[in-house]
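Only one protein chain is missing from this complex, and each of the others stays in its spot.
== subunit A ==
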Amino acid sequence: MSGLHETVTAQVKGQWRGWIRFAGGRVLRLLLLLAFVCFVTFLLADLSPIDPIQAYIGADMMRVGPEQRAEIGAYWGLDQPFAERLLRWAGNLLQGDMGTSMIYREPVSDVIADRFASSAALMATAWLLSGIIGFALGSIAAIRQGGITDRFIQSVCYTIASTPAFWIALLAMTIFAVWLGWFPVGLGVPAGVLAGDVTLLDRLYHMALPALTLSVAGIAPVALHTRAKLIEVYDSDYVLFARARGERGWKLFLRHGLRNAALPALMLQFASFSELFGGAVLAEQVFSYPGLGQATVEAGLRGDVPLLLGLVICSSLFVFTGNLLADSIHWAIDPKRRLHPEVKS
């Protein structure tokens, strides 16, 4: 008995060690990719025809003489060669200093930290909703494969996939906020209320419509993927055998369908952080919701280079995290992956 216990403990320890090796490799890869992204972003910003001094000064440009210009440039180190500026920027970045945002006049890290919470709440809600609804729709379509329900769900999904996300947001705003008046027209908090008086309920109320529209855009990939996987499962020999044993309907789905189709769907959801962020940018813009997406658009429109660089890095970190989670979950749940790490499934 104790021998068995020891073997199991050793196995669990081995698994942990395997996971650490696996995650370590992933994180190393992540860091390299991130460094590459940072470098390219910096290079692109450097190549841009937009004059950073002019972007900083804005409308007062006429009142600044050439000496003052040169002085401002020297203050920011703009007169130094590219490599030196890149190294200094990278050094600051490693210390968590991403520079000062020109439009908000505060450190970029503060701007991002302020806005991250509201964006994260929005994206998390939409992510959960689209995952659950998409999985349910995909399962129903697969169970009724070839029938009218299946065809209806499929065409709805394909239509959603070809719909501009911001147009859904515009429609939702017109219908639910303007006509029916169920939700506020925009903004993350009620207008004219002090920041301290805004309750959690207010925030949720203002987040509901953006989150709902954002979730609609995410339904289609999960539903279609789940449908394809579940059809594969239902065509397998073990399901045929289960049917021969007399299993059917709900029980068959719970025992064989759900378990085998849930993992791919979950992984797809984690791997879709990139689209989620893009959708959030658009939804936040339509509903004037104060999140990272709105800050990205502002930074791009008004030439706030430090903020834009910070947001690019931050959003790629977000996507990396999603991919890492997807791989880790796959690793943790799927025994094939764990026991034969070299096999890619």
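Basically, contacts are C-beta pairs under 8 Å (C-beta built on N, C-alpha and C of every residue); 3 or more make two chains touch, one makes a residue touch a chain; residues count from 1.
As a convention for this text, contacts and distances are computed from a predicted model.
Colleague: Write down which listed name, "NitT/TauT family transport system ATP-binding protein", "Phosphoserine phosphatase", "ABC transmembrane type-1 domain-containing protein" or "Dihydroorotase", is the UniProt protein name of the chain that is not shown.
Modeller: The chain we cannot see is, by its UniProt record, "ABC transmembrane type-1 domain-containing protein".
Colleague: Given the contact definition stated above, which residue among A:Met102, A:Ile140 or A:Met173 touches the chain not shown here?
Modeller: The single option touching the absent chain is A:Met173.
Colleague: For the chain left off this view, which of A:Leu28, A:Ala90, A:Ala117 or A:Ala161 is in contact with it?
Modeller: A:Ala161
Colleague: Even though one chain is hidden, which residues of subunit A still touch it in the full complex?
Modeller: Residues of subunit A in touch with the missing chain: 33-34, 36-37, 40-41, 44-45, 47-50, 145-147, 158-159, 161-167, 170-171, 173-174, 178, 185, 227-228, 231, 273-275, 277-278, 281-282, 285-286, 296-297, 299-301, 303, 308, 311-312, 315-316, 318-320, 323.
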